[in-house]
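What follows is a structure written as structure tokens; I'll ask about it next.
Note that one protein chain is taken out, while the other chains of the complex remain in position.
Letters A, B, C, D and E mark the chains in the order given here, with residues in each chain numbered from 1 onward.
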Amino acid sequence: VKILVVNCNTTESMTEKIVAGAREHASPGTEILGLTPQWGVESAEGWYDSYISAAAVMHAIQQQDPTSYDAIVMAGFGEHGREGVREIVDVPVVDITEAAAHFACLLGRRYGVVTTLDRTTGLIEDSLTLAGVGAHCVGALGTGLPVLDLEEAKLTSAFTATARKLLACGADVLILGCAGMTGMAETLSEKLEVPVIDGVGAAVQLAESLVRLGISTSRRGYPHPLHKRRTWH
Amino acid sequence: VKILVVNCNTTESMTEKIVAGAREHASPGTEILGLTPQWGVESAEGWYDSYISAAAVMHAIQQQDPTSYDAIVMAGFGEHGREGVREIVDVPVVDITEAAAHFACLLGRRYGVVTTLDRTTGLIEDSLTLAGVGAHCVGALGTGLPVLDLEEAKLTSAFTATARKLLACGADVLILGCAGMTGMAETLSEKLEVPVIDGVGAAVQLAESLVRLGISTSRRGYPHPLHKRRTWH
Amino acid sequence: VKILVVNCNTTESMTEKIVAGAREHASPGTEILGLTPQWGVESAEGWYDSYISAAAVMHAIQQQDPTSYDAIVMAGFGEHGREGVREIVDVPVVDITEAAAHFACLLGRRYGVVTTLDRTTGLIEDSLTLAGVGAHCVGALGTGLPVLDLEEAKLTSAFTATARKLLACGADVLILGCAGMTGMAETLSEKLEVPVIDGVGAAVQLAESLVRLGISTSRRGYPHPLHKRRTWH
Amino acid sequence: VKILVVNCNTTESMTEKIVAGAREHASPGTEILGLTPQWGVESAEGWYDSYISAAAVMHAIQQQDPTSYDAIVMAGFGEHGREGVREIVDVPVVDITEAAAHFACLLGRRYGVVTTLDRTTGLIEDSLTLAGVGAHCVGALGTGLPVLDLEEAKLTSAFTATARKLLACGADVLILGCAGMTGMAETLSEKLEVPVIDGVGAAVQLAESLVRLGISTSRRGYPHPLHKRRTWH
Amino acid sequence: VKILVVNCNTTESMTEKIVAGAREHASPGTEILGLTPQWGVESAEGWYDSYISAAAVMHAIQQQDPTSYDAIVMAGFGEHGREGVREIVDVPVVDITEAAAHFACLLGRRYGVVTTLDRTTGLIEDSLTLAGVGAHCVGALGTGLPVLDLEEAKLTSAFTATARKLLACGADVLILGCAGMTGMAETLSEKLEVPVIDGVGAAVQLAESLVRLGISTSRRGYPHPLHKRRTWH
Partner (left out) sequence: VKILVVNCNTTESMTEKIVAGAREHASPGTEILGLTPQWGVESAEGWYDSYISAAAVMHAIQQQDPTSYDAIVMAGFGEHGREGVREIVDVPVVDITEAAAHFACLLGRRYGVVTTLDRTTGLIEDSLTLAGVGAHCVGALGTGLPVLDLEEAKLTSAFTATARKLLACGADVLILGCAGMTGMAETLSEKLEVPVIDGVGAAVQLAESLVRLGISTSRRGYPHPLHKRRTWH
């Protein structure tokens, strides 16, 4: 199984980190292909960034040979674009936001999301609602750390403090609310004594499963784009 | 009051139609400025189109002199982008989707949306939900007519047939579910004997009101984008 | 445009204050006509008061020459009656509760209401729910100040303290939860650094807009009252 | 136990019918006292009627000696006023709308309401929502028969036809949606082979129970009205 | 009226306590029959216990002569089984969880549940949701006291402390969240100055009412079990 993991931003080092995280969570035999958009935002933090990212990610995916991958993982937590990608490719598309929530629902009664800046929490909550998995979310909270400054020690301490607020609100499962946090789940889970879910790993697993089950996007729900004139900047 | 009315697609004739509709519904003294994105989609029909449109519209707005308008009307029914534009400008931003729904709630108990192709109904319902005005919507239904083929006689007949299904579901107010339907509200309202709302007119009126009241977007809700590297295709 | 602004209580000085607030927010050329019910409650604070007020307001409106106004603004925050008035007049009817919420949804993601006594918060939340704009409300909280004791300095301090609780719950827009608070929005907005909405101004603007757009209440939703025997005390 | 059963309209013959229905469903030893408002509407069919009714009913109750009854049943299906009465009396207050729904939830998974005119269905659905028992309601539908024309044969046939639509929507319990339908439950239940609930009987039973349990309205939720000037027409 | 009150656990002393509570709240002439399952859990605290309890309770009921009772009260707060019992008996079935909530909705705007261990709050919230009365619940909170250790002084103090948190969240009515708390409502209500509802008493009253009204479970909603092979351990 070949999975194309698409970063939502243009920061190559972040794509590398995400690809490493994806590989760590992939099954033996699964091949992870990283993709960094050629244009867009160096990090996505807010709606303006997110809509640029959505367009850039769709554009980047269309440059790829569609026979080179069996599924797509969209690695932007809370970012837009997933339904658009479902329209343009025939393989399964899994977004890390929804993926993390799907697993969270299997492990506890209520989950919470710890993310980077407060300004992104609205995007995340909306994304979960539209994915159909918002009912058990007690909220998304920011740590105050920007996407490009998720240094491990700082993150551990900020994540833990924020997580405790969500636990007090009834969460019994937590989600890493940024692709850049990949790799931190185990440490944080031990510290907080609840499952902590890494959306990158979750999405890779779901993508593999959809390929194995031989099912993909409903064309009734997401028909292919119509033929028409479209131009890029 | 100067209102920048932004078409969501690149079709100039549609911008002209929307600007004409906006002028028809503007108060005396209000100036309507039309804006057509320089790139993007010739019509927005689905998620792929909508995300490209969101990026193109934001880009187009950033090319404008911010002192040349007092408010922005986003004239894409069900299209993405409104929260992103709220982050980048200081003036009020009103999207025609939400605008139509706000007025619909003032006139009846439940409303319905008649739009172009079935493939866009999901976008519209999601947009209304996220705008906070989805509770009284009984549904969005397509007429089967594409955005660029809304010829008046055909539209009247298709709209009427579709509208009756929504009335049977409890709607007592209807909404024109495409910017390109602007100008048709009065005729259809007489035929169907319920109020029919034109989102373009509704948004122009709300934008004027916000300017007159001297209130604009909450920076706590939609902070300005952070300084960072962003590139366009 | 002539707008009949109806106070929900019998206190003439409050009608004057509301009329002044309405005039301040009206467009040039709009005429504001105040109406004080001849009977009813000196202030509406709770359900008992609110139902008396609803009847008194409907009665007062029926005494007016229907050709003397183009729209009605109901100036009781959270008070009953709006759907009944929609049944009896042909012009648009806008209630200040819903009006404030409609604008709040355009300016932020979540809003909160700061009102007078705690005993009125239930009425307000119910009113927002039934108006179809409750989804983005994080709550209504009381300042402890009664309707007839909204002295400016005291109100500023009490409003600010209560507002901070709503901001902590996620509100990014605030609403003045009493017609008697009209005129305070600007000061409070500066202090709290979020938009603060005055329902009186909001309703006047929406009423003007509906008149300009030439649309009014759906008779399918709110049919005229049937002919029958009705008697007043 | 003495229960004051208050008609929502001024039609004495309807009060008599309701009192008879209440007596039929009361426990041995319970005394039913009928009350017809001295002013108001001869039947309540819509919001205008309902708000007049609410004021008239509250006024009528205040004329009664509060020591003469142990509980109040409000016998207007879907009509306003229940929270106001809770503020002014110390005994339990049960409205027939909510009462019917409480029993419906105990007997099936989903219930429907068959009422008089279509114009009252909105009031009923709102009343159920605000009473906290709307979740299992599949809808309220009108038979087309007005409140004062519920002749038995006509009603049986119209009720049955309307009920079948609600059963097709998933209802497995039905509610008589007008106080004037009292006494018809058994016949209709046999015909339709599902439980049919009479709100008058349901409310009498709940009122008796609250008296026996010695619990009454929360003053924290519904404080007594404040002392102030109130005048009636 | 003969009411079979079924304990959800195998602890005889608890059945006695529940029967005593039921008798205290029953109307004159009502006969209370206690039933303790012959197998199952000595107390139900969590899902594992609750599912065993559901099977044991259904089994115990099937051993009884169906002509010996007129209604069933299921006395396990938040425990499973009520829909299954509705399938197997022809008389009305009332569960103490839903019963308490039905009365709570009649007395205030929002209610809260104070229960034993935190591990049972999820069960209670789910049970209220599925019973159709969850909308007005602000939450269920545990006191930390196990079911078999509800000594009066300890319970009073723990209940009071926990209740105050629910009042701060908007509750104006409280519910005793365990059958073993029966008999404590009056004392706690005086202390907390809000109505406190005993589910055992509430269910007995509702069961009596259903018998008096002559209505029972909808067979359309809960058909009798099909004939098939079933074996018990």
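In this text, contacts are C-beta pairs under 8 Å (C-beta built on N, C-alpha and C of every residue); 3 or more make two chains touch, one makes a residue touch a chain.
These numbers were taken from a predicted model, which means no experiment stands behind them.
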Revision key, fill the gap. Listed by label, the shown chains touching the absent chain are A, E
Check your understanding: Of E:Ser43, E:Thr97, E:Thr115 or E:Thr143, which residue touches the hidden chain?
Key -> E:Ser43
Check your understanding: Among E:Lys17, E:Arg86, E:His136 or E:Arg212, which one is in touch with the chain left out?
Key -> E:Arg86
Study note, to complete from the structure: Sole touch to the unshown chain from A:Tyr51, A:Phe103 or A:Phe159: residue A:Phe103
Revision key, fill the gap. Across the whole complex, the chain not displayed is touched by chain A residues 25, 27, 92-94, 98, 102-103, 105-110, 129, 131-136, 167, 172-173, 185-186, 189, 193-195, 197-198, 201-202, 205-206, 208-210, 212-222
Practice item. Just the residue numbers, please: which parts of chain E touch the chain that's not shown? Key: 10, 38-43, 45-52, 54-56, 58-59, 80-81, 83-88, 119, 122, 126, 129-130, 146, 221-223, 225-226, 228-233
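We adopt the following convention: only the chains that are shown with their structure count from here on.
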Point to revise | Centre-most chain, if every chain is reduced to its averaged C-alpha atoms | key: C
Point to revise | Most distant chain from chain A by Cα centroid | key: D
Point to revise | B-C, D-E or A-B - pair sharing over half of the C-D contact pairs | key: A-B
**Study point:** Where chain B and chain E are represented by their mean Cα positions, the distance between them in whole Å
**Key:** 52
**Study point:** Multi-chain contact residues (two or more partners), chain B
**Key:** 109, 129, 221-222
Check your understanding: In graph terms, with chains as vertices and touches as edges, which category applies: line, ring, star, complete, or other?
Key -> line
